[in-house]
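Missing here is one protein chain; the remaining ones are kept as they sit in the complex.
For clarity, chains are labelled A and B in written order, and residue numbers in each chain start from 1.
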Amino acid sequence: MSGSRNKKNTALFALAAVLPVILLALSLNIGAYRIPPKAVFTTIVGAIFPGGSEAGPSPYADILFRIRLPRLLLALFAGAALAVSGASLQALFRNPLVFEFSLGISYGAAFGAALSLVFLGRRIPAQGAAFVFAIVAVLIVLAVAGKSASQIVSVLLSGVIVSAMFQALLSVVEFVANPYALQSLIFWLMGSLAQADWGDLAVSLPIIAVGVTVLILLRWRLNVLALGDDEARALGVNVRREKVVVIILATLTAAAATAVTGVINWVGLIVPHLVRMAVGPDNRKVIPLSAAYGASLLLVADDIARGAASFEIPIGILTSVVGIPFFIVLLKKSGKIWL
Amino acid sequence: MFIAALLALATSAGAEQPGGPAKVVDSLRRTVAVPARAERIISLEPEITRIVVALGAAERLIAVDFFLRNHDRLFPVVFPASRTLPVVSNSGQELNYEEALLLRPDIIFASPSEFRAAETIERKMRTPVLALASMGRFEDLLTEIGTVGRVLGLEERAAELTAYFRDRIESVRRITAAAPEAARPSVYLSFWGVLERTPVAYEPVETAGGRNCASGLLPAYLGSPGTNVPLEQLLLWDPEIILVQGNYPPGERRVTVSGILRDPRLSSLRAVRAGRVHYTFGYWYWWDPALVLVETLYLARLISPGKFPAFDLVSEGDAIFKEFYGTDGLFGRLCRVLECHEWKPE
Partner (left out) sequence: MTNVSSRPSYTVRRVGGDFRPGGPAGPWNELPALAVANYLWLDNSCRPPVAAKLCYSGLYLYVMFRVGERRVRVRYTKFQDPVYKDSCVEFFVDAFPETRLGYVNFETNAAGTLLAAFGPDRDHRKPLGPEDLAGFEVSGSIPGPLDGVHGAEVWTLEYRVPLALFRRIYGQEVRSGQRAAANFYKCGDETEVPHYGAWSRVETPAPDFHRPECFGELLFG
C-alpha cells in the first residue's frame, strides 16, 4: 500500500517537473495573432541559435518575445509565488483558510497602486507603489499583533483590521479620482497579465525566484512549526523569529507578484489544498509541488483569459469564479482538512 | 388605436405627437414623455449640459453634476455661473435624490453608460429622464441638439447650431469622401487612459479621411462606447496612425505618445515606425459639440495632410467656440491646459 502511494507521489513530482514546460510550449501558440506552430518553433529556435537568414524583424518575433513570452513567464512565476506563499502561510498558521489576502497584502497592494494611478502619475509606477504598500500592510499587521505575533489568532485578526483599513482608504482614493484614473484603477484591481513587459519582469521575477526558492528550502522548518509552538521550541526552533521570517518571505513573494499582476485572489488558497489532498500535509512535498502546480494553474487561466473570447477576460474574475465555490466547499469540510 | 398610433410614431428618435406631451426615444431606446418647455433642468450628462449652454439656456440649469464641477476645465469658463450651482451627484454620477427633489426639476438628463441610472431616477423622482449620448456619431449628436432644443422650446437656436455644424463637417467630407475605403489610412484610437481600450465608433476619424480599426466591434455593453482589445489584436491590425486621447492634463495621462513610441512591444507597428502617433481630444465624458468640430478639422489635417491647406488651429477653434458659446478665446484657454499647441498637425 505504501508502495502504490510512493508511486503516486513520484508520478506527481515527475508531472510537476514537466507540466509547466509543456504548458508554456502550448501557450506560446495561443493568441489573437495566429502563428502556425511550426513558425513558433522556428522563431524560437532562431532566436536561441541565430545565424540563419533573417529578412529583418518579423512580427512573429515581436509577438512571441515581446508580448507572449513575458506574459507567460509572468503567469508561471506569479502562480508559483502565490501558491507557495499561500501554502507557507497555511502551514505557519495551521489554518487552511489563510492566504495572502488574509494578511492585508492584496488590499495594501491595491491601495499602493491606487495612489500611483490617481495621484502620483508616472512619477512612481503602480508596480513599485503596490509592492511597497503590500509590505507596509504586513508590517502594520505584525506591529498591531505586537508581542503576540506568534499567536495565530492575533495575526489573523490584525490582518482583517488592516485589510479593512486599506479597503477604506482605497474607497477614498476612488472617490476623488478622475474618471479615467478610476478606470485604470478598476482595470488593475481586476487583475491582468496583459501589461507584462520585460522591464517589469526584470524587477519582479528575481524577487519571486528568491522568495520561492528560500520558502522551498525552509519546508522542513514549516513541518516543525506545524507541530505547535511548544514542540517547535523544544526542538530548538526560535518560534517567533522563524514565524516572522516566513511571514516576511511569503509577503515579499506575493507582493512582488501582485504588484505586476494586480489582485489575483484564490490561487494561494486553491493550489496548496489540491496538493494536500493528493500527497498529504508533509510540507516537504506540499511546498515544491504547490510552486509547480500554481505556475501551471495560472498559465492555464491566462490562456483562457486571452484566448476564450475576442476581448480580454480579467484573470482575477476567472480565478474568483473558480475559487469562491471552492472556498465554500472547503469551509464546510474544514474539519477534515489537516495541516 | 390611439396608443398604437402613438407607439408607431415613437419608434424613431425625436418623434412628436402633435397636441399632446412630446414623446422622445432616447439612446437606450426608451420612449419618454417630455414637457413642452422645460424650465428647470438637471443634467447628469455633461454632453447635454454643454448643449444646453450652447442653446443659450444656461440659466435654466438648476444644478451641476460632480464631473463638470470637479474634473472639467472648460465648463467653468464656458459657464462661470455654474460655480454657484449645487452639485447633485457623487463621483459615481449617482444622483442625490433628496437634493434633486428639493430642486423640483422638470426634466433630468442621464448618461446611458451609467447602469440603469435612467430607470432608477425616473422611478424615484417621477420626473421624465432622458438618457442621451451621441456615442461617437455626428447624426446622433445633431439629433440630440434638436431634441434638447425641442424640450427647451429653443428649436430655432438648435436649428442654427445644427446647420452650422453640418456645414463645417460637409466642408471636410466633400474633400475626404472621394477617397476609396481601401486607400484610407487605418487609425487606432487609444482612449480612457488604457492602451487597449478603444471606441468602436468615432466619426471624426472617418470624416477626416481615416478608417477606425475597431469599427464594427461590439461595445463592452449597451450604452458603452468602447471595448477592450488584446494587444495582439492591435498588432494584427497594424494601424498606420495611432491617436491617443489627450483631452485631460498631461500630468494625469497614463498613455502617452512618447510612451507608445518607446514601447518595445509596439515597435513593429507602421504607425510607430513612421512616427505617426499623435494626441487627439477624444471624449471628456462624451463630447463638447464645439470641441468635436475643432477636432474634426484638426484630424483632417493630420490624417489627410495633402488635401487640406495649413491653418491656425487656435484661431479656427476660437471662432467655432464663439459660435457655440458666444465668448472669445475659449479654445485657446483649453489649449493652454492641455498643451495642445504642441499638437501641430504636420
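Note that in this section a residue touches a chain if its C-beta (ideal position, glycine included) is under 8 Å from a C-beta of that chain, and two chains touch if they have at least 3 such contacts.
Because the structure is predicted, anything quoted here is derived from the model rather than measured.
Peer 1: I'd like the shown chains that the missing chain touches, ordered by label.
Peer 2: A
Peer 1: For chain A, which residues lie in contact with the unshown chain of the complex?
Peer 2: With respect to the unshown chain, the touching residues of chain A are 220, 223-224, 227-228, 230-237, 284.
As a convention for this text, only the chains that are shown with their structure count from here on.
Peer 1: For chain A and chain B, what's the span in angstrom between their mean Cα positions?
Peer 2: Chain centres of chain A and chain B, defined by C-alpha means, are spaced 41 Å apart.
Peer 1: Using the touch definition from the top, list the residues of chain B that touch chain A in their complex.
Peer 2: 67, 70-71, 90-91, 192-194, 196-197, 217, 220, 227-233, 235-236, 238, 248, 251-254, 256, 263-265, 267-268, 285
Peer 1: For the complex, which residues does chain A have touching chain B?
Peer 2: 31-33, 57, 59, 62-63, 66-68, 117, 121-122, 174-184, 187, 194, 197-198, 306, 310-312
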